[in-house]
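Missing here is one protein chain; the remaining ones are kept as they sit in the complex.
== chain A ==
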Amino acid sequence: MSKKTFLGMRPCTWVFVLLVTLTFVTFYIGEQQMGGLTIALFVLGIAMIKGHLVGAYFMGLGGLRGLWRWPVSVWLIIPGSLITTAFILAR
């Protein structure tokens, strides 16, 4: 984990704050019972971003070179594509 700080906080702390913020956005959408393809894909997009942040910054894959940089990102694409396809076909 990098010890460089931005505004006095480590990168992992910024990522933590971002993850919490995005979680509240998802929760708000759920509480408003917003539905439809656009909203569903927006929520899924938020989940993909959160997953990428966990893989890159928490798991430490973001700083790697070579193939091991990508497994989490590739994994996110697989369920992401399946879910997107299913929600589009469900319209």
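Following the convention adopted for this analysis, a contact is a pair of C-beta atoms (placed from the backbone, for glycine too) under 8 Å apart; a residue touches a chain by one contact, two chains touch by 3 or more; residues count from 1.
Convention: contacts and distances are computed from a predicted model.
Missing chain, UniProt protein name, picked from "Succinate dehydrogenase", "Transport permease protein", "Cytochrome c oxidase subunit 3 family protein" or "ABC transporter ATP-binding protein": "Cytochrome c oxidase subunit 3 family protein".
The chain not displayed touches chain A at residues 1, 3, 10, 12-13, 16, 19-20, 23-24, 26-27, 29-31, 33-35, 40, 43-44, 46-47, 50-51, 54-55, 57-61, 63-66, 68, 71-72, 75-76, 78-79, 82-83, 85-87, 89-90.
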